[in-house]
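Structure, as structure tokens:
Missing here: one protein chain of the complex. Every other protein chain is in place.
Labels for the chains are A and B, by order of writing; each one numbers its residues from 1.
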Amino acid sequence: MKRLVSLIVSLLAVCGLLAYTGHQLQASSGSTGSKVLNLYNWGDYIDPHLLTKFQKETGYHVNVETFDSNEAMYTKINQGGTHYDLAVPSEYMVAKMKRAHLLQPLDKSRLTGLQNYDSQFLNQTFDRGNRYSLPYFWGTLGIIYNDKFIKPGSIRHWNDLWSTKYRDRIMLIDSARDIMGMALASQGKSMNTTDPTTLRAAEQKLNRLAPNVKATVADEIKMYMTQNEAPLAVDWSGEAAEMLANNDHLHYVVPSEGSNLWIDNLVIPKTAQHTNAIYAFLNFMSRPDNAAQNAEYVGYATPNRTAKALLPKATREDQQFYPDATTLRHLEVYRDLSPTKVQLYNDLYLEFKMHH
Amino acid sequence: MTKRRTWVYFIPYGLWLALFVIAPVALIIYQSFFDLGQHFTLTNYNTYFRSATYLKMTLNSVWYAFLITLFTGLISYPTAYFIHQLKHRQFWLLLVILPTWINILLKAYAFIGIFSQAGLANQFLTFIGIGPQQILFTNASFIFVATYIQIPFMILPIYNALDDLNPAFVNASKDLGASTWQTFRHVIFPLTLPGVKAGVQAVFIPSLSLFMLTRLIGGNKVITLGTAIEEHFLTTMNWGMGSTIGVVLIVAMIVVMLLTGDQKTKGGTPR
Partner (left out) sequence: MKHKLATAYLILVFIILYAPIIFLIAYSFSQGETMTNYHGFTWRHYQTLFSDARMLAIVANTLLIALLSSLIATLIGTLGALSITRTTKRVTRESLLTLNNVLMVSPDVIIGASFLIFFTMLKIPLGFGTVLMSHIAFEIPIVVLMVLPRLREMSRSLLDAAQDLGATTRQLLTQVIIPFISPGIFAGFFMALTYSLDDFAVTFFVTGNGFSTLSVEIYSRARQGINLEINALSGVMFLFSLLLVAGYYWIQQASQKRRHRKREVAS
């Protein structure tokens, strides 16, 4: 018993020590002061050096909290109890948050870098006139192939994936909207369709793809592809960029007949508290030098036109990640569908997954 | 001990039950009666019990949880038994627990590396002449990794049960001329059964709602109820349907509890 008590006491002492260290560390990185900005972001989705630079220039310390899915982030902001100053939802989530009255409109008079953005990514259907959001990064949905196993040029269209040559060789990203969307695009349909018959036809078509599907996975798809586990994958351009950086045999193709264009955006949640810091940060991130630095760190495509010009030539002329105008014209941004339609997409997708 | 004094000890546990178990369960049951349009309805239960997809998922969940528990038990019992015979057994036991403190997602990534086409496992297979095999995305690899994760949860209670075992029983059995195997079957195993049961509960119940490994290692070839709940809470935001499946899982857990409950302790085991 004595031993137990002494053990408890020593554990409590360790806890005290940890609390102290944690506090000191947080204080040393300046996150407990009053000049702060609370950023709610995807993990590792901003260059940490920019945060230090921002603090040096403006005095605001940026607290970064992270999330791993749009929906999880939505739940947190919707339930309250937190005070995030800026969040980074994807386009359909911006629309959803707007409808749920979770966002504050942007005060355009305080924004200084708006003219740097490419008009291609402004004034989209999810936020007409950019009343609530500024684009942060953008990308596409496409096919990754490994030239060790696939002849370059033999994969150009979605329908190429259905070939019997590729039995048990394709990895899919585990996302209902994207995989159903791919099937729809392959049939020349809109990726935003809500017509049950069209959707059912798409699911039928997916079922025919099932024998070719090796696995349906999420973030770990990067590790699989880099290790040559499968010759083909359907994934987003951001993930593809990571893979390509780690394996020279991989290539990324955006089917020219149509695909998804996604845009991650900076928004101000209703519960935000530090208005001055928010605009300082938005303007800081709109500056071409900073946006370019961030794009190089994250590896995604920047919507900042002036920043793009600052990127190395090889990057900005890379057709894989900055596709040409014709392909761009065929890209479709996801609309925020009603909950029942989202459910329909997911139910059909689940049936497809159960099919293989 | 008088009743008057001992109920004080129950207060913190009782408070926990009320605040963190009964309240959330009530909330889950309440939510399970709402559809996407926030109408009070039985639709979710209707959907669940009428859809072949969900019933298949339920069967999958129970079947894989059963397999995982079975393999975990088969591996853990001898491990616990042998560790218990070692000189520094408590140290070795701690070494069994140690790997569980490394993040599960990282361990899963490590397994992807080990089991991949060019990974260590396949290099070994090539070395012994079998040649590379597709290991990932098979049921076997999924069950292997799930079992790996669960083993410590089974070893610990079994080890404790072995530790409790009065050596006098074992000696008596041997003195009476029983072979090692007979002693094990008729004395040691029955006496350590409470530990095995605790282990089965600690492994089977959480295995019912496994989701991450089914995707990471299994490549979503097996879909369990955990996958569906995950989807309803995090993709479609249909919390009603997700809660309905949660209720089903709780009911399944109660059934397991009744099956492994202690109705046998009245007689049966030698004391």
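Throughout what follows, a residue touches a chain if its C-beta (ideal position, glycine included) is under 8 Å from a C-beta of that chain, and two chains touch if they have at least 3 such contacts.
Treat the numbers as computed from the prediction; the structure is a model and nothing was measured.
Asks: Determine which one of B:Leu42, B:Ile102, B:Ile130 or B:Ala172 touches the chain that has been left out.
Replies: Residue touching the absent chain, from the options given: B:Ile102.
Asks: Which one, A:Gln204, A:Asn246 or A:Gln319, makes contact with the chain that was left out?
Replies: Of the listed residues, the one touching the omitted chain is A:Asn246.
Asks: Please pick, from B:Leu36, B:Met57, B:Ile143 or B:Leu156, the residue that touches the omitted chain in the full complex.
Replies: The missing chain is touched by B:Leu156.
Asks: Go through subunit B and note every residue touching the omitted chain.
Replies: 1-2, 5-7, 9-10, 12-14, 16-17, 19-25, 27-28, 75, 78-79, 82-83, 85-86, 88, 90-92, 94-107, 109-111, 113-114, 120, 148, 151-153, 156-157, 160-161, 163-164, 194-195, 197-198, 201-202, 205-206, 208-209, 211, 226, 229-230, 233-234, 239, 242-243, 246, 249-250, 252-254, 257-258, 261-262, 265
Asks: If the hidden chain were put back, which residues of subunit A would touch it?
Replies: Where subunit A meets the chain not shown: residues 1, 3-4, 8, 11-12, 14-15, 18-19, 21-22, 25-26, 28-29, 31, 38, 42-45, 48, 63-68, 72, 75-76, 79-83, 218-220, 222-223, 226-227, 238-239, 242, 245-247, 298.
Rule of thumb we're sticking to: only the chains that are shown with their structure count from here on.
Asks: If we count contacts the way the header does, which residues on subunit B are in touch with subunit A in the complex?
Replies: Residues 36-37, 53, 56-57, 108-109, 112-113, 116-119, 136-137, 215-216, 218-221, 223, 228, 231, 233-238 of subunit B touch subunit A in their complex.
Asks: Please output the residues of subunit A touching subunit B within their complex, sorted ascending.
Replies: Touching subunit B: residues 69, 71-72, 74-75, 171, 174, 176, 214-218, 220, 223-224, 227-229, 339-340, 342-343, 346, 350-351, 353-354, 356 of subunit A.
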